[in-house]
Every structure is written in structure tokens, then in C-alpha cells.
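Some chains omitted; the rest stay in position.
A and B label the chains in the order they appear, each numbered from 1.
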């Protein structure tokens, strides 16, 4: 195991910080945990350790995922679910809150609406910070669970065509995901209305890494080629012109008829929550992996917690 | 134990689903737990298991009761205390939230303002759902703890006269309770203003089961006959005519003087929280069982959790 990267004491702030070996390591540990949890409800890897969950912005899914990850490792949890009950409501700075919570906990998972907030927290933290989303910034644990899900569903991360669909301009999950996918020989299809296209600097960097990219605004066309389609929500409030939103929104809704007419063996991911961008008749499709993706989230976060605590 | 009903993997949605043997089973397990907890703070029956508590509608009492039940079984808890911090605030459907939380947890306790929501959740859930109240619908764990309390206080569930007092039209706790009481040879007194009377279809079904029913709007009259009086709150907002409320409200307030003038050996229950319908001078009366009832709630929920997880 000497060749494995050492995560002990490290902050997990951005998809950018991971090299390929580190991605492989997190996925391998997560797969181990997934196997072990088939025969018992939890492991005994972090008994006595305390996770702090600081959600300045509410998120049931991500918070409960981190919390159950810690509980399944045998540890326990303190925290808050919204800024309203935290000291920040009394005017405390983020860094003071972090310095405080570091006195109680062994590792902190946080979500905050401000870009860069997780890095700000890491500057003063005496325990590892796990970034659970910093505004329109990064969301590295989501990206790792997405990678784990693609690997699990397809058996490999190599030579896949992955379509990213919806709001590629603002979506932090797709930004974080391409940071990891760029380490693999992947072909990417960007499926978005022009107003919500992938930022040029990200696309340019991917091309420089040798990633093949195609852009289209036809979801149906993408479904003819994609092995994996990663759906995201298009938010009405992102459009200046509401008639433009009305014109476009249905073009980025995935239905069972579209799936059935697409390339066989399709895998469908979505970071959730979904509103209407995947119709519920898709849920029974064998390649609809978005709820398995949720479970992989717990395993990926278990892996990260155990790794930064040096328990592996 | 072969003759005992098997609860493993079952949803607990409604008082209607229980036959007499199942009610007896839950009470027997709860009584065992109550005895065992006299000598130690918790059991080690569900170590590593995780309960999800999804309270889309706040309820300190019911939520803390479920949570401490799981902790006293050696398990742990994730969840939320109000819809505001949950993904439903982002437009996620209840069924998607449930499918998500099933990926993290081994059993879910939920409260939701919509009638039928627990059954909706059970349709898609891969873990047992415990209904902690679905709007004006059912509240089966409350009914089971009420039964357990009556049995504990009186020594039996047979040949009792039970007065149900207050808002019998909207009160889900009394509706759920009579679903269980109908399996026993009980005489029921319905004590309510005409506008808040027990719905005819419920009364009719009880009569068809051979239950003796009497209706009155005099609490004092009922206290001459009742072995058990089950108080509920009369809510001002249920009345179209506020003067009608003013006229009636005091007739359904239980005072110490009324208790002392009633049938000896009276047992008083209340699902709590109470506002003013039982005056505090009643609290020191030996038959005032409403706080013991709270504790029985924890034991009944421990029993249900352990049973649906197959730990007994």
C-alpha cells in the first residue's frame, strides 16, 4: 500500500486537487466499504470521532449523506442545518466559526453560499475541511461519487462518451465532474442552450488535456452517442428573457420515449433533486442510476472521512 | 415464538393494519424493553443501524421520542426537524426524498401534513416506513403507546369504559386509538360538542364490531362512568362561530375538582401538548398518566423499530 497517496489531515476543497491516483484511491476505498456494508450495517473504523456538519445553506441530501457516512463508520455527528441557528447570525465571521468548531470535532463537512468559503475555512482549520459545496464554486465529493457511479455502472472510466446536459454555465456539479473526468480518456458532449453553455476557460483547459469535446443543443442527438448522460436542472431564474426559457426548457427534459430511442445500454445520472428534467417513467429504466448514485455518495464520503482521519 | 406475527421489513402506516395479536406483540416487546431499561440506560439490539427522521411538519415530542427510541436500542439517527431545511423546499417530490433517504438509512420515521403521505412514501421505500402522523390521517405509533399505557395503568384492556373527550372529528389520535380499541371488549363514551362529534362512518364501524358506544356533551357525566378518560385539545380555529367556541370550551376542561368528584381510580391520558384542557392541579393526581404515557411512547417506538428491523 506504500504507493497509495496519503490523505491524512488533508482538506478536500476542489476537484482540481485530485490526481488520477488519488481518484482511484478514493473509489477503491468506497468500493471496499460498499462491499463490507452488504453484510453489516456499519463499520467500526472511526469510533469516538466526531464529524461537524456546518450547513450555512440547507441541503438535506448532502448533509444526511455526510452524516450517515460518519455514522456508518462508527463515529458521531454534531452540526447545524441552516445558518439561522448558527453564530453567524450574531455576526461571527466564517473563520471564527470554523476555529470554534475545530475545538469540538475531528473533521468538518461544510456547505456555504460563498465561492471560496471552503478554502477560507481551511486557512484557519486545525481539522480537515470537506467542501460540500461553496456557492457556484466546487463540490468535490459530488464529483467523486459521480465518478464512482460511472465506474460501477459501466465497469470502467475509459473510452466512454459522457453527455453533460442542462445548465453547464452555472452548474458546479458538472464543473467539478469534468475536473476528474479529464484524467481519463473520455469523450464529452456538452448539451446546453447557448446561454447556458460550458464556460470557455473550462472547455479550453479540457481540450488542452486532450479531451474530445462536442457541443450540441439537441438532447436527442446526444442520446444516439452517449454511454452516460448526466442530467442537470435548468433554472428559470437564470434566463433574462422568460420566453427564451419557455422555448428551451422542454428540449432538456429526458423522457422514457427518448431513452428507449437512444443508444442501448445508456446510463442516466442526475445530482438530484430533480424537478421535471427527468420524467418519472424513466425511473424504472434499468440504466436509471440516480438513486444508486445517491448511495454511492455515502460510500464516497465514508472513504473521504476515513482517509482524512488516517483510519485506512 | 413461532406463533408471533412477523414485522420484519413491514411499514407501520395505520392503526387499521393491526390485528389483535400484532397489538399484543408490540405491547409485549415494549414492556420487556421497559423492564430492561430499569437497570441500564440502553440496549445493544440495533448497533450500527441508522434511523431517518423526516419531519416535514415539526413535532418535538414525536421526533425526540423516535430518536431516543433508536438511541436506546444502540442505533443512531439522521434527519430533519422541519421542511424548510429539506430538499422539498427545492421542489423535490416526497417520493424522491424517500428514495434518497432510503439509500442512507435502515428505517424511516416521518411526519407530513398531507393525508396519505406515509402510504405514498411506502410505495417507493426500500426500508420500513413508520408513520409519525400524516395530517388529519393516521398516527399508529401514538395509538399503540396509548394502548400500552391503558394496559399498564389498568392492568388490562378488557371490560373498560374509555371516554374520548374533545375534538373527536379532527383528532387523528382518537381515530387511530379506536382502531385498536375495537379489538378489545371496551365501552366507549364520546364526549364532544356536536360540531366536533366522532365521524359517523367511524362510529358505525365500531358498532358493527360490537363495541358499545355512548355520546354525550357532558364531561362531568362521563367522569361518573369512565375508567379511562382520554383528553384532547379543542382548537378555536375549528369553529366557524367564535361565540360557539367561547360557549363550549370550558365544558371540556378537566380540573382537579372534577377528577375528585368522578369515579374512583380514574386514569387520565392526553396525547400532549396540552394547552389548557387539563389544569395543572390535576398533574399531582395519582391517575394522571400523561407523562408516563410519554415514556411509554419511547418503549412502543423501540418495539416497532426493533421489530421492523428483525432484531427480535
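To be clear about the criterion, contacts are C-beta pairs under 8 Å (C-beta built on N, C-alpha and C of every residue); 3 or more make two chains touch, one makes a residue touch a chain.
A quick note: this is a predicted structure, and the numbers were derived from the prediction, not measured.
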| item | value |
| --- | --- |
| Given 2 placed chains, full-complex copy number | 3 |
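Simple rule for what comes next: only the chains that are shown with their structure count from here on.
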| item | value |
| --- | --- |
| Rotation angle superposing chain A onto its copy chain B by C-alpha atoms, nearest 5 degrees | 120 |
| Distance between chain centroids, defined by C-alpha means - chain A, chain B (Å) | 40 |
| In the complex, chain B residues that touch chain A | 47-50, 52, 76, 78-81, 84-87, 89-92, 96-97, 99-106 |
| Residues on chain A engaged by chain B in the complex (per definition of touch) | 40-42, 55, 58-61, 64-65, 67-68, 71-72, 74, 76-77, 81-82, 272-275, 291-292, 294-295, 297-298 |
